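Here you go, one structure.
The other protein chains are all here in position, but one chain of the complex has been omitted.
And now, subunit A:
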Amino acid sequence: MTTLALRPVATGRKGHRRPLGVLIAAAVLALVVLAAALAPLIAPYAPDAIDLSASLAGTSADHLLGTDSSGQDLLSRVLHGARTSLIAPLLLLAVAAVLGVALGVLSAWHGGWIDALVSRITDVMYAFPGLLFTVLIIAVFGTGTTTSVLALGLAFTPTVARYTRSLALSEVRKPYVDAYRVQGMGGTRICALHLVPNLGRSVLGYLVVLFGEAVMSLATLSYLGFGAQPPSSDWGLMVQEGQSAVVQGALLPALVPGTAIALVVVSVNVAGVWAADRLGSQD
């Protein structure tokens, strides 16, 4: 063991930035977004074009990333799947942002019993570990992309609400709030026109950090069969469909979409933390 002196870890992230990693992550994300946008133009096949004669083919000039058990081209499916796999997490964050900011600002503005009630509700939701709250909602309302997005949006709400509340608590004490109140402006108007816009940057940075988890959670739901349903080429669903072929020795059908998910989540996390730092520091 070396005689290296241990010092407390620096709390700021500034000294630990790795611009190269961030650049690579941003490049990967840009490529994925481009692929999603141009999927119909650049995909060599239709995502649901079945060719049973080419079942479980390996990589070749015809199928760059091979095919699944129905002979569907994996490259085309992954390219098309980028759309649902990126847009659905954005929608769920939008749901969580609207509900979470509303509840957080409401709690901070009113305080008292409303604050206590909201915080008790979030406590109960936090008693469900991991995805279990979402799973309960899906058990009640049935499976599907819409239910998954709304259920996850609801499950992400307490996190956003707590964050917003902590920011808003110090914001409501600022002089401009009283100034507007003296001018006779109502609480709702002050919140909607001035308070929320002022919190916007920080909340946005927080949402960026949550995006990776949103992608991961939605992919997990699809994998479990709770989210996107066949014939969708959602990545999580593709992993589930490709899994049976793994035992037969055909790894590509599960590994190609699995790698796509991991790559996007890693890139989002690397670039997201950096972007959130930027958004936070310019306040």
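Note that in this section contacts are C-beta pairs under 8 Å (C-beta built on N, C-alpha and C of every residue); 3 or more make two chains touch, one makes a residue touch a chain; residues count from 1.
Just so we're on the same page, contacts and distances are computed from a predicted model.
Its record in UniProt calls the unshown chain "Peptide/nickel transport system permease protein", which is the match among "ATP-binding cassette domain-containing protein", "Peptide/nickel transport system permease protein", "Cytochrome bc1 complex cytochrome b subunit" or "Fe-S cluster assembly ATPase SufC".
Residue A:Val140 is the one among A:Leu20, A:Leu41, A:Ala61 or A:Val140 that touches the chain not shown. Which of A:Ile24, A:Leu204 or A:Ala262 touches the hidden chain is settled by the complete complex: it is A:Ala262. One of A:Ala57, A:Val105, A:Val118 or A:Leu131 touches the chain omitted from the figure, and that residue is A:Leu131. Looking at subunit A, the residues touching the absent chain are 1-9, 120, 123-124, 127-132, 135-141, 143, 212, 216, 219-220, 223-226, 236, 239, 243, 246-247, 249, 251, 254-255, 258-259, 261-262, 265-266, 269.
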